[in-house]
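In this view, the complex is presented without one of its protein chains, the others remaining in place.
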Amino acid sequence: MDTGDTAWVLAASALVLLMTPGLAFFYGGLVGRTNALATIMHSFVTIALISVVWVLWGYTLAFGPDKGHFIGGLEWFGLRDVGMEPGDYSATLPHNIFMAFQMMFAIITPALITGAMVGRIKFKTFLVFIVLWSTIVYAPLAHWVWGLGGWLGDLSSLGMSGLEGKALDFAGGTVVHISSGVSALAAATVLGRRKSIATEPEIPHNIPFVVLGAGLLWFGWFGFNAGSALGANGAAANAFVTTNTAAAMAALSWMTMSWWRGGAPSVVGAASGAVAGLVAITPAAGFVTPAAAIIIGFVAGVLCYFATQFRAKLKVDDALDVWAVHGVGGTWGALATGLFAVASIGGIDGLFAGNPGQVVNQLIAIGVTWIWAFGWTFVLLKVLDKVMGLRVAEGDEAVGLDASQHGEPAYTL
Amino acid sequence: MDTGDTAWVLAASALVLLMTPGLAFFYGGLVGRTNALATIMHSFVTIALISVVWVLWGYTLAFGPDKGHFIGGLEWFGLRDVGMEPGDYSATLPHNIFMAFQMMFAIITPALITGAMVGRIKFKTFLVFIVLWSTIVYAPLAHWVWGLGGWLGDLSSLGMSGLEGKALDFAGGTVVHISSGVSALAAATVLGRRKSIATEPEIPHNIPFVVLGAGLLWFGWFGFNAGSALGANGAAANAFVTTNTAAAMAALSWMTMSWWRGGAPSVVGAASGAVAGLVAITPAAGFVTPAAAIIIGFVAGVLCYFATQFRAKLKVDDALDVWAVHGVGGTWGALATGLFAVASIGGIDGLFAGNPGQVVNQLIAIGVTWIWAFGWTFVLLKVLDKVMGLRVAEGDEAVGLDASQHGEPAYTL
Amino acid sequence: MDTGDTAWVLAASALVLLMTPGLAFFYGGLVGRTNALATIMHSFVTIALISVVWVLWGYTLAFGPDKGHFIGGLEWFGLRDVGMEPGDYSATLPHNIFMAFQMMFAIITPALITGAMVGRIKFKTFLVFIVLWSTIVYAPLAHWVWGLGGWLGDLSSLGMSGLEGKALDFAGGTVVHISSGVSALAAATVLGRRKSIATEPEIPHNIPFVVLGAGLLWFGWFGFNAGSALGANGAAANAFVTTNTAAAMAALSWMTMSWWRGGAPSVVGAASGAVAGLVAITPAAGFVTPAAAIIIGFVAGVLCYFATQFRAKLKVDDALDVWAVHGVGGTWGALATGLFAVASIGGIDGLFAGNPGQVVNQLIAIGVTWIWAFGWTFVLLKVLDKVMGLRVAEGDEAVGLDASQHGEPAYTL
Amino acid sequence: MNKVEAIIRPERLSMVVAALAEEGFHGLNTAQVTGRGEQRGIAHVGRAGQSYVVDMLPKIKLEIVVKDQDTTRVIDIIVAAARTGQVGDGKIFVLPVSSAIRVRTGETGEIAL
Amino acid sequence: MNKVEAIIRPERLSMVVAALAEEGFHGLNTAQVTGRGEQRGIAHVGRAGQSYVVDMLPKIKLEIVVKDQDTTRVIDIIVAAARTGQVGDGKIFVLPVSSAIRVRTGETGEIAL
Partner (left out) sequence: MNKVEAIIRPERLSMVVAALAEEGFHGLNTAQVTGRGEQRGIAHVGRAGQSYVVDMLPKIKLEIVVKDQDTTRVIDIIVAAARTGQVGDGKIFVLPVSSAIRVRTGETGEIAL
C-alpha cells in the first residue's frame, strides 16, 4: 500500500462525485424554467440511488470474481470481502477506495442519460429505470472492459483467431460515454418528443448555471481521468494534461463553429465543447500525448457540433444532446485511442505508431457497446412503459415537471 | 512524517473549508428572497471570524496542553509552538496542518447554528455571539473529546468506578452536530419567532441553490470524515465509503417519507435527507461497516423527517431545522456508533458486537453535550439580548435583513 | 519521485483550475444583468485559450532552457521533453505535473484582467489580446521570477554591484497579481469608460454569485499557495495556514471599513476583502508566520478598500477594481514579504528579521513588474484598437454584451 | 382604442401569441404576474412533507392595444387559444385608451398601434 | 366595473391579500414593480463603502377588477391593510373597465369577475 497513491485516489473519488452535481447544473441550466428543478433532481437522486445499488450488488456484478468473462459473481454482495487491505485491482490502494472510485463512475453514467428525458418522464418510472439500467446495462459493460477476466479486457479469451490484446478504455469512453449517449438516443426515441418542442424553441433558462456545471465537470474530470491511473505518478500527470488540453481545444473549436455558422460565439457552445472534449479524451487520456490531445479535442468539438445539428434534424427529442456529445464524442474518443496511442505513454501502440490491430479492437468495443446499450435501453423502457407508464399526463407536462412531479417551483424570486 | 498522509490531510482541509460556502448556499436557498444574502453572509463571515479566533486562542484552548481534563492551556496562543514538524496529535503530519484541519471544524460548527437565526438577528450581536460561542462552548467540547487529556476521550480519568474507555466520535457527531443543533434550539427559543411566520409559509426562494449547497456539502464531507483518519489509508477509505452510503440512503428515505406522507417526492427533502445522513454517519464513519451505514442512513432520513414535523408543532422558529437535522441526527449517530461499532474497523466494539458499555459512554457524551450546548447558548443569548439587543426592529425584519442589515439586495435580475 | 508530493500537486493543480470558474462567478455576479454572461465567458474562454497556448509555446517560453536570464527557449515547444519523469524544477514530481500546475497560473492571470474590460470590449479583439498578453507579458515575467536562470530569481546574474539574492515571490504576487492588476489599469485607460457609468451606478446583479465565486477562489487558493511548495510537507501546511489567515483577516477589515464609513457591513465588501487578503499573502505565504499573515491580511483589507475609493475618483473605469485589489494588494504583499519573511519558515529573512536588503529586491521586482505590465498592455491595446477595434458599437454596449456579442441572454427566468 | 388585458396560463402563452400573429396582431406585450381566482391553488410539498396550498399562481398578463372595431375579434382569438376548460383559465378585461403614441416617430392615434 | 391598481410595500402583500379574501374578494393579480415617489430611496452600500441612493424601490402592484359598487370598499380594505404611516406606503389608482370576460366559459360582464 502506498499513502501517496491512496491520497490521490481518495481525492479523485471525491472529485468524481462532484461531477454529478456539476452535471445537474449543466443540464438544469439548459432547460426551461419550469423543468429546472426536476432536471437537477434527476442527477441528484441518481447519486443517492446508485450509491446504494453499487454497495449492495453493483460492485460485485461489475468487479467481483469473473463468471465466464461476462459478469462478476455475487461473492462481494454488500461489500463482503471488500476491505481496507489492497485487493486484486491495485496493490497500492485499499480495496474499498478502488470500489468507491468506481462507484462514482457508476453514478454519473446513468445521470448522463437523463438529459434525453427532460420535461416528460414520470419520476417513479425514472427511478426504476435507473436501477435496472445500472444493473443490466452498466455492470456487465464495466466488467467486460475493466473487470478481471472481462472479455474486452482480454480479447484472446474469446478464443477467436485473429483476436488478441484488449480494447483500450482508460477512463470510460465506451463504458461511460458511449453507453450513456447511445442509451439517451434510445430513451428519446421511446419517450417521444415533448409537446411544446414543435411550437417553441427551448431557450436555456440559466446559462450561468450551464457554465457552473461545465466548470465543476472540468474540475471533477481530473479525478475521473487522472484518477484512473490509480496512483500519483507520471501516468496520472499525463492523463491530467491530455484531459485539460482536449477540453480546451474542443471548447474553442465548438465555439468557433457556432460563430462561423451561427453568427455569434455561443457561450453554451463553448461549455458544450469543453464537455465534448472531456468525453473524447476519456478513453485516450492515459495512452496518448498532449499533442494528440489537441487533435482529439479539436475534432471532438467540430464533430459533436455537427452531431447536434444532425440530431435536430432527426426529430428525436434528445433534449440536451446526450447522444451527440457523449455518444458521438465517446465513439470518436474510443476510435482515436486506437489511432493515437503510443507505447511510451501507456504501453500500447495505436495505428499511427504502427499497430493497426488496435483499431480493430477499438471498433469491436465500440460496436458492442452501441448494440448493448441501445438494445437494452429500448427494451427496458418499452417494458416500463407498459408496466408503469413512461410519460406524465399532458397537463403535467405543460405546467412542467417541477410543479407536477415535485410540487416545488425552482425559484421564488 | 509521511507525504501521502500529509497530501490527503491538506486536500481534506481544503474540502472542509468549502463546506461552509456550501452551507451558505444550502441555507441561503431555503430562505425567502429578502433574507437570502444575509443568510449567506452569516456563514461567510463565520469563516473569516473563526479563522482568526482559532489561530489566536481557539486552537490552544481546544488542543493545547491539558488543564484538568477540561480545557487546553494558552501555551499555543497565536500558534506559538505549532510548527511545521509533527506534533503530539499525529506523527505523520506537520502539526500546523492538523491545526488547520481542526480549524475548519471550528468554523462550520457555529455556522450551522445560523439556520435558526434567519431573518431577525442583528448582525452586530451575531458577530459577538459567534466569537463567544466558539470560545466558551466549542473549544471545551472539542478538548473533552479530541484533546489530549480530555475527559470524554478517557473516561477513566474521572476516576468514577464503572466508567472506562472513551466516548467515540470519529469526526464530530457530538462536538459539531449535537452542539450546533441543540444550540440552534436554544437560539430559536431565545430569539422568538419571525413575525411573518404566522401568516405565510416560508417558501424556499432558490431550490437549485439548496441542491448546490447539498452537493458541495456532500463533496466536502469526504474531507470531514475521511480526513479524520488523519492519513491516507484503509481507515480513511472506509470512512469515505460509509459517509457516501449513509448520505445516499438518508436522501432516499427522507424523499420517500415526503412522497408517502406529503404526496410528492420533495427535492428539498432529498437534499435535507442527504445532510441528515452525513450528520448521522459523522461520529460513526471510522468505526462501522458500509452495511451498518445503510441502516444508520436510513434511520437518519426517517427520524430527522419526523423531527422536522415535530419541531413545526413546537412553534419554535428554528427556521432551517438545525435542531431536527443536526441535533437529532447527531444524537442518533452518536448512539448508533455505540451500537454498530466493530473492532475490525476501528478497534472498538459496540453493543451489537458484544460491548454494551460503549453505549453508556456514548450516552454520557450525548447528555453532556446537550446540556452544555443548550445551557450556554441560552445564557449567552439572554445576556447579549440585554447588553446589545438580539433582534432587529420590526420594520427591518419586514423588509428583510438584506436591505436592513447590509444595504444590498441579493439580486437585480 | 514521491507519490505523496505528486498526489498533492495533482490535487493542487485541479484546485487552481477551479479558481477561474470561481472568478467567472465573482466577476459575473458583480456586473449588471445584461453583461453577466459575457463577463463569465471572458474567464471561461481564457481557460480554453491559454491551456492551448501554454502547451504549445507558453511553457517553454516561461520555463524552458534559459536565454540570457530573460526568456526560455523554444526547445520544449509542444511539450517536447516535458515528460512523466521528474524535470529540472522538482526532483519529487513528474515534470508534466509541474508544467500543468504552472499552466493554471498562466490561465488565471489574464482572466483577472477581464474585470477591467466589462461591458464594452469586442470579443474577437479580446481573444487576440489574451493570447498576445500571455505570450509577451506573462511568459517573460514568469521566467524572470520562477524560471531557472531568470534574473529576478538570481539578481547577482545582472552583475550589478550591491544586487544579490533574489526577489521573493512564493506563489505569484508579482507575476500574477501585480501584472494583472496593473494591466487592468492600463486596459481601463485605453478602453475608456462605459457610457452608462456616468448616469447610473452599477449595481451587482447577483451577489450570491459573488459569494460563490469568492468561496471557490478561497478553496482553490489553497492549491495556488500551498501547492507552490511543490510537495506535501510542513512548508505547504504553513502556506495553507497563512493563506487562510490573511484571507479571513482582510475580509473582516474590509467589511469593517465599509461598515464604519459606508454605514452597513457590505457582503460584497467582505468577499472583496477575502480576495484582497488572498492576493496579498500570495507572495508571502511560504516565507512568513501565521501571526504575520494576520497583519498582512488586515492591511490588505484596509488598503484595497481605500484603493477602490481612490480609483473611483480617478474616473478610470476599471469596473471590478482589478487594479485596486490585485495591483495594490499584490504590491503590498510583495513588499510585506520583504518585511515579514523569517528564515525559520522559508529560509530567507526580511527587514524585521534584520535583512533590509530583501526589501530592495522586492522593490525592484515590484517596479519592474509595474512598468513591464503597464507599458506592454497599453501598447498592445493601442495597436489592437487601430487594427481590429477595441470597443463594440454604442448600441451594442447599450443592450449589453450578452445579447450583442453572444446572442444569448443569461437568464430566462 | 381599447387595451385588452388577458390574464392567462403561462403554458398557453405561445399558442395565444401565435394565434394573434396569424390574424395580423403583432404588437403586444406580456408580463409575469401572480394571480388568485376561483382556482384555489396548488398544493406544495415542504421538506417535512407538510403540504401547504399556494393560492397565488403564476400567470401571464398579456396586453394588447387595439382599434375599437378589432376588440371583439382579439378577445375571441385569445379565448379560443387560451381555453382549457379547467378552472384557472383566466380573465380578459377591456379598458378604454384615449391615445397612443409611437415613440420612434411621434405619430399618434390608431396609426401608432 | 373598475380596475383598482394598488402600488404597495412588498412586505404588506400577504396582509392585503388576506384582508381582501376575508371580505370575499378572491380574484386579483399581482406583479413586481419598481417605483419611485416621495420616498426617496434606500441608501445602498457599495463595497468601497460609497453609499448611493437607489431611488427606485421594489413594490408590488396589485390589480383587482371589481363591480362599481364594490370599488370604495375594496379601496378601504387595501388602505387599511397596507398602511404603515411612513412615506412609501403607495398609491391606489382606479381605472374604468368597459368589459370583462371569463376565458373558461366565455361569460362576459360582472358575472365574469
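Each chain carries a letter (A, B, C, D and E) given by its place in the written order, and its residues are counted from 1.
Please note the rule applied: contacts are C-beta pairs under 8 Å (C-beta built on N, C-alpha and C of every residue); 3 or more make two chains touch, one makes a residue touch a chain.
For clarity, every value in this text was computed on a predicted model and none was experimentally measured.
**Q** Name every displayed chain that the left-out chain is in contact with.
**A** Per the contact definition above, the missing chain touches A, C, D, E.
**Q** Just one of A:24, A:93 or A:257 touches the chain that is missing; which is it?
**A** The missing chain is touched by A:257.
**Q** Using the touch definition up top, pick the residue from A:91, A:312 or A:343 that touches the left-out chain.
**A** Residue touching the absent chain, from the options given: A:312.
**Q** Of the listed residues E:7, E:28 or E:65, which contacts the missing chain in the full complex?
**A** E:7
**Q** Given the full complex, what residues of subunit A touch the hidden partner chain?
**A** Touching the chain left out of view, subunit A contributes residues 201, 203, 254, 257-258, 260-264, 266, 268-269, 271-272, 305, 308-309, 312, 321.
**Q** Going by the touch rule given at the top, which residues of subunit D touch the chain that is not shown?
**A** Its contact residues with the unshown chain are 1, 3, 17, 26-31, 63, 65, 95-104, 106, 112-113.
**Q** Using the touch rule from the top, list residues of subunit E that touch the missing partner.
**A** Interface residues of subunit E facing the absent chain: 2, 6-8, 31-38, 56, 59, 61, 75, 78-79, 82-96.
One rule holds for everything that comes next: only the chains that are shown with their structure count from here on.
**Q** Report the chain whose CA-based centre is farthest from the CA-based centre of subunit A.
**A** When every chain centre is compared against subunit A, the largest gap points to E.
**Q** Measuring between mean CA coordinates, which chain is farthest from subunit B?
**A** Ranked by distance of C-alpha centres from subunit B, the top chain is D.
**Q** So which one's got more C-beta contacts, A-D or C-E?
**A** So, comparing the two chain pairs, more contacts are at C-E.
**Q** Does the subunit B and subunit C pair touch with the same residues on each side or with different residues, judged by whether over half of the numbers are shared?
**A** different
**Q** How many Å are there between the centre of subunit B and the centre of subunit E, using C-alpha atoms for each centre?
**A** About 44 Å, centre to centre.
**Q** Determine the centre-to-centre distance between subunit A and subunit E, using the mean Cα coordinates as centres, and give it in whole Å.
**A** 51
**Q** For subunit C, what residues touch not just one other chain but two or more?
**A** In subunit C, 2-5, 7-8, 11, 203, 206, 212, 232, 262-264, 266, 268, 271, 411, 413 touch at least two other chains.
**Q** Please list all residues of subunit E that touch 2 or more other chains.
**A** Where subunit E meets two or more other chains at a single residue, that happens at 43-45, 51.
**Q** Could you run through all the chain pairs that touch each other?
**A** After working through each pair, the chains in contact turn out to be A-B, A-C, A-D, B-C, B-D, B-E, C-E, D-E.
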